[in-house]
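Pasting a structure here, questions to come.
Removed from the display is one protein chain of the complex; every other protein chain stays in position.
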Amino acid sequence: MIWLALTLLAPFGAGVAILALRRAPAAVAIAGAALGLAGALGLFASMTRGERIGAGLPFLPDFPISLEATPLTATLALLVATVTTAVLIHAAGYMARDPERVRFFGTMALFVAAMELLVLAGDWITLLAAWEMIGFSSYLLIGFWHGRPGVAGAALRAFLYTRSADLGLYLAVFLLIGRAGTSDIAATLDVTGTPALIAGLLLLVAAAGKSAQLPFQEWLLRAMAGPTPVSALLHSATLVAAGAILLIRTAPMLPEGVLVAVGLVGGATAVVTGLMALAERDLKRLLAASTASQYGFMLIAIAAGAPVAALLHLIAHAAIKSALFLGAGVFQHDRESTALEALAGAGRARPGIFAGFALAALALAGLPPMAAWFSKEAILTASWASPLAPWLMPSALAGALISAAYMGRALRVLWAGSAERAKAPVPFMAAGLWGLAALAATLGAAFGPLEALLGAAIAEGPRFLPLLGLAAAAGGLVLGWTLPPDRLLGPLFRQAETGFGIARALEALSTRPVLALAEAVERLETAVLSGILASGRAGLALAGAARRIDRDAIDGAIFALVDRLWGFGQRLRRLQSGLIHRELALSMIGIALLVAVLLIAPLSS
Amino acid sequence: MMGRDLSFLLPELVLVGTAMLMIVAEMLRAARLGLAIGLAGLATATLLTLPVLDADTTVFSGTYRIDALSGWAKLILLPGTALALLMVRAEIGGRLREGSVHALIVLVTLGALMLSGAGDMMLVVLGVVLTGLGSFALVAWPRDDAATEAAMKFLIFGAVTGAVMIYGLTFWFGGTGSTLFADLGRLTGRPLVLAAGLTALIVGLGYKGALVPFHFWVPDAYQGAPVSIAAYLSVITKAAAFFALAQALRDLPREAGWPLALGLIAAATMTFGYLAALVQSNLVRLLAYSSIAQSGYLLLAVVALGASELALPALLVFAAAYVAMNLGAFAVVLLAGRELSDLEGFGRAHPWVGLSMAVFLFSLTGIPPLFGFVGKLGLFAAAIDAGHLWLAVIGILNSVLGLGVYLRLVVPMFAASERHGAMPMPAPLLTVIALTLAVTLSFGMVTGLFLR
Amino acid sequence: MPLLTIATLLPLVAGLGLMALPARSNGMAHAVSISATGATFLLALAIWARGTDPGGFAQLEEAAWIPAIGAAWRLGVDGLSLPLVLLTGLLFFLSAIYSVRITERPATYVVLMLLLETASLGTFMALDGLLFYVFFEVSLVGMYFMIAGWGHEDRQRAALMFFLYTLLGSLPLLLAIIGLYLGSGTFDMRAWTQAPPLTGPAAMLALVAMLFTFAVKTPVLPFHTWLPAAHVQAPTAGSVILAGVMLKFGTYGLVRFSFEMLPDAFAAAAPAVLAFGVVSAIYGALAALAQSDLKKMIAYTSVNHMGYVVIGVAVAALATGPLVRATALDGATLQMVSHGVVTGALFFLVGMLQDRAHSRAMGDFGGLLGRVPWLGWGFIVAAFASLGLPGLAHFPAEFQIFLATFGTRPWGTVALVGIVVTAALYLRAIAAVFLGPANDRWAAMPDLDRHERLVIGLLLALIVLIGVMPGVMLDMIHRTMSGLVG
Amino acid sequence: MSGSAAETLFLVFFGAAAVWFGIVVFRTHSMVRSAIALLFAQTAVGAMFLVMQAEFLGVLQIMMMASEMSIMAIFMVMFMMDPGGLGAMEMTHQKRLSLKAGGAGFAFALGVILLGGWGPAAQEVPAAAAQTAALGRELLGRSMFVFESAGLTILTAMIAATMVAIAPQGEKEG
Partner (left out) sequence: MTFELVIVLAMAAALFGIGIYGALSQTNLVMIMMGVELILAAALLNLVAFWRYLHPETMAGQMFVLIVMTVMAVEMAVGFGIAVARFRARGSVEVEEARELRG
């Protein structure tokens, strides 16, 4: 209980305290994150002792909030806490001179709290709430430098893309709650049959949106407008991870049909976004595309029936990618740009940082004995063994090759150019980076016990698979180091550069119609209004405007209905000719009608 | 027998005496005295009505009815007449033959009482003629071009419709051998005779009650007459016509078809009145058309007669509300001027009177919690209860039209304008406005407590 | 102590007292206004503290009015009306505080506000059909004068449009009320609820009349066109009251009258009502997306949010299980409160922005967040609440509504696209007004002052409170709704 | 039966006369002639009353109409710029429509008369003296209120007529 509360409330309290006190933001944030880390460690320790921890709070009638720590969620909580602590330490340096530090650290701390809530959620409503709140926090963080041109648009896009995909989660949650009669996640995992298929597909949509899988990858590439620590956090253990976490948690429920779809999305993303990363001209965008591609791997793992492999890769990737971003942040700090051209040689100017960066990059490429090697291995094994689809393994392998290639390319660019003199040393940033890089290198050792803890060991595959993986990694690195991407990719380069037109197609299919519809609605609104006005004016013209009463204040204001009736009144008015004999004659006609009615009415009744 | 009858007729007798005394006062050229006598007489008659309010009987072998309808009618018509007298005093006080006007008004009110208690065709005929003759003279009182033209139109319409009515009613006499409405049941199974008399009655009383298509005289007569006379005509004689219609029709089988005919007339009247009012720029004419529209609403209650118990109460409540709010509105017009443009900024210059006018107009529209709303509520309830949902719907649609009409007055009143400086505020007029305002405002909320 | 009667009449009496005073200074008018609305708010809290009765109405107060026709002064509250009463008390109080800046004929303005408060409270608490209608209509007159007298550029036209539209809309309700009366012989709404007096075609006719009224008031497509016009022209406090309180008359009536008093007819018509709700929600969101005028945009989002309420009520009639029905009604009721608080805050904020800049066009601004952080962050939080962010007021309500909808008529969840479109439009508005390069035109713009911070702070606190602990409202609502459907 | 035949004959004769003079009223182009024709028409009606054994009413009709018509003639001479009252002048408009209206009125009335189902006719009527006595009882008994109302109407008419007819002294004619 206490660990659970500490994990959640420490970052939350830190965020509130920062925003309220507006003092020493970095220190408070790091303290909060550290306390949270302690809590997560405590939780994890409890798990290893076989305890189960849960808590409930009232929320909606019949649907309480519940929190739950299982080995899986505790592991994830620990991961989040670890990465965030490191990133916050780095950010203390990175943001040292920013006048809006308070807002930054406050939002970061709240973001972390939301992410922990997501991870530890025991019921769907809490999960959904946390899911949306991390979207909101990331909106604030991506839009942190809101004064700069383009930033607001990037933040907007990030939130909108993920929110559109979130509809899938909403519907899935409605469906699952409706089926199970409870919002408890564990209980709903028993759902089977068609509802499970539909819910699974809906969850896939939501996860694809958050994890920037095809076709939603675009927002992630643009989300680089935020400060680098933000990117580090988003890409590693938090926002983007949420999608994969969702699928990992619900994996027991997913029927085959969904798994095929997951595999399709994951495989395609791994390859396509990998190619995009290769063609990228901006370091941070390259890393972003690489993130999408790595999450594609995780989806492949889930499709192959090995969510544990996905979890391992998630952990490995979290450490690696945050380290890479922190490194990129340092380079950006030096060169005040993230364009690859501008960064040429930036690595050689800070060999220490570059070493950390390179370590992480090699890890990502999948070189043994670093973390990603193990996880990629596990994924390859699982996909080889998967009876589901024969193309899972090849696509994973291709993805691995491409990952290695773009990492090789990045290293080459950073090393090859002219080394200008670096600015002042950056101890905080370096500390964060090295801490993470070290994790990236060594985490693999922890995977075995972790698998044991989760009770899901990965089966051994054929012998040649590790060799194949190693070959892909090494080959990719070499190719990326030696060949410029346009030669490497050949005719694909142009396509990859523009993201294969997927983003444009998606916008053409969604945003444009919506905006067009909105325009149409607006036109309808004005047409309705002007239609009323026009008919009112026509009525006035019909009336011949016998007298001008425009002087009266009211006339300008007479509402359209009255306008229209005006003409009618004028016509009736002509009956009132003032000539008695005419009026009398009209009365006589009236009498005749009256007689007719009086004669006919009794007959009809 | 006769003593008993006369005791029921005390209010009428007091009023006759009052009229005689007023004529004497006029001969002595003592207009103020005449007015005082008139007010006192009206007050006495009103008080004398109270003891017989619960009666449900007839006097003189059924020719005159002393029942809830005629009793409440007196309670509405007599105070209304007193208010009208005050307005007349404010408008033409001190001018020639003022006393004749006062006396005529009391006499016409007597005719109105005859109508509202009529149990006999002859009384209806006499009532229509009496109120008509007095009204012609009242309208013609200024004797200028406009007034005489108005009176002439009024007269011609009145004479022709009156003659048609009399001719038609003779058939009812032929059919039943009686002139009592109570005997009309004998006509069952003779639709033609029934229709002839009905047509006649509707023509004669429809003219008096300003129903389409017998309304043509209304705007002209109101415009040509003094404003206070227009106010008087728009409430007292009109309300009396509806009371007479109710007295006559409640004994007739609904199968005779009159509910449908009257329903159609009601719909036409409401719609026509408001549509025509919409385009007026002369305030008196505008109010004339508005009062035509209100006639259509009053007719809703008559249409429901015999099918809904709510019909008579609805008729009385709305008539009371109508008398109060219409008199009030005319009183403000008397103060502000006869043209729509005279109202510009009036409410800002004289906030209390302006506010009163807004209250009267909103009440005429039927907006709660004003008296007019309660009246219309009863009318709609009666109509729906009687199975004429369509009429209620038309009534409601027309309420919106009416709002357009009345907002044309309210809005400029509160617009910024420098037109109005200090102006004389005759005390009688302020009294009228205050009293009608009190009734319009409070009776909407509290009358219910006194209704049985 | 007849707290309900006192709360209802207190503002009116204070207003009349102010009118009767011979000499009135501006300060005095506002002091009366703030103290009267404040006292009424306290009374509303006291009524809240007394609580409701799960079996029906609580805290009944009766007095004779028109005994002849069975109409009486009947007040009472239940879990449906009490949250709305509290909301009304709060929003009027805040409007009074905000309105201290009004210097144009403040006494009249205050009297109108107080009249409106009496009418609004009366509408929610009346247990007599006739009394309900009276209050319902009086509010119309008050709002008309409010818009016509203190509105912006084109106020006369907007006021007329508002008045004609809603009067035309409310008169059919009168017919329906008359129908209920004729069917039962009384105006007691409790009797109408316990034994629905109309059946068959008569009930259907009455329902159609009612639905028309409530559709105009709510407003539901295609009867919504008065709303943007009225909102754009209304003074800020008027907009807040209109959106925060008066739109609820429509949905409150939908539950209280259509759902409770004509259950069979409403159940038969519910698919159509649901369709209208869905179309309204989507249409409102799309129309809002196309606006460049902030106030108009928020006005259109009201169409969207109120559409969800309509969906909730329709689903409650369509669903079979009592749990689902209660969930739908819970959500609909909570959504009314949430919308009042959130949209109230948004209108206040736009009003404050307009006070400073004399413009409401998004394009005129940019980068204001750095200049006026209170205003900017207030708007951002309120906007995210409005687009349904969890932890803020709209989420629990919308979640319940959609949960029930999905379980009953899955196609109804099409309206979910509304939450994406509202997200888009708010983000766009935030980006245009508060983010991006700062516009030098507004370099001297002052941030919120003490009064304004109080107003916004209270509302935002409530938004978060409802979002995090909906139980404070929902428990009471849920008890009543469970009784209603069980 | 012969009495009845004579009655019928007289009724037809006077009836035809009344109708004929009625037509003449609107056929001449002189108001004086119109007035005289009306006088004859009313007199013929009065004669019919006599034939129908309503002697009192018949006499009343003939005398009243005679007096009234003379008043009317004087008025015409006074006001119509036509001292001789014999000159021709066009005094009609919308004749076709009026004819149709008159025809329709006649037709409807005739329809009611022919299809009214009046039942058997009474053969005997009270003698003149008895009639007058009964009428007196009716006047002072059952119909007293009506009768008094008629008196009140006449009073009103007097006041009304004098008020409008007398020149507005001090305002227009000094």
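Remarks
Labels for the chains are A, B, C and D, by order of writing; each one numbers its residues from 1.
Criterion: a contact is a pair of C-beta atoms (placed from the backbone, for glycine too) under 8 Å apart; a residue touches a chain by one contact, two chains touch by 3 or more.
No experiment lies behind these values; they were computed from the predicted model shown.
Taking every chain of the complex into account, the omitted one touches A, B, D.
The residue touching the chain not shown here, chosen from B:Q223, B:T237 or B:T440, is B:Q223. The missing chain, though absent from the display, is touched by one residue of B:D5, B:D67, B:E91 or B:E149; that residue is B:E149. Summary of contacts with the chain left out: across B:G174, B:P253 or B:G306, the touching residue is B:G174.
Within chain D, the residues in touch with the undisplayed chain are 4, 7-8, 11-12, 15-16, 18-19, 22-23, 25-26, 31, 34-35, 38, 41-42, 45, 48-49, 52-54, 56-57, 60-61, 64, 68, 71-72, 75-76, 79-80, 90-95, 97-99, 101-103, 105-107, 109-110, 113-114, 117-122, 124-126, 131, 134-135, 137-139, 142-143, 146-147, 150, 153-154, 156-158, 160-165, 167, 172.
By the touch criterion stated above, the residues of chain B touching the omitted chain are 121-122, 125-126, 129, 133, 136-137, 140, 143-153, 155-156, 159-160, 162-164, 166-167, 169-171, 173-174, 177-179, 219-220, 223-224, 280, 285. For chain A, the residues touching the absent chain in the complete assembly are 546, 573, 576-581, 584-585, 588.
Note that only the chains that are shown with their structure count from here on.
Interface comparison, B-C versus B-D: the higher count of C-beta contacts falls to B-D. Centroid to centroid, with C-alpha atoms defining each point, chain C and chain D lie 71 Å apart.
Chain geometry summary: the mean Cα position of chain A and that of chain B are 74 Å apart. Among all residues of chain B, those that touch two or more other chains are 192, 195, 400, 404, 407, 411.
Residue numbers of chain D whose C-beta contacts span two or more other chains: 108.
Contacts from chain C toward chain A in the complex involve residues 156-157, 159-161, 164, 222, 225, 228-229, 283, 286-287, 289-291, 323, 326-327, 330, 367, 369-370, 384, 388-391, 395-396, 399-400, 402-403, 405-407, 413, 416-417, 419-421, 423-424, 427-428, 430-431, 434-438, 469-471, 474-475, 478.
Residue ranges on chain B touching chain A, taken from their complex, read 152-153, 156-157, 160-161, 164, 191-192, 194-195, 198-199, 202-203, 212-214, 216-217, 219-220, 255-258, 260-261, 264-265, 272, 275-279, 281, 340-341, 344, 400-401, 404, 407-408, 411-412, 415.
Across the complex, chain B meets chain C through its residues 313, 362, 367-369, 373, 377, 380-381, 384-385, 389, 392-393, 396-397, 399-400, 403-404, 407, 411, 414, 445, 447-449, 451-452.
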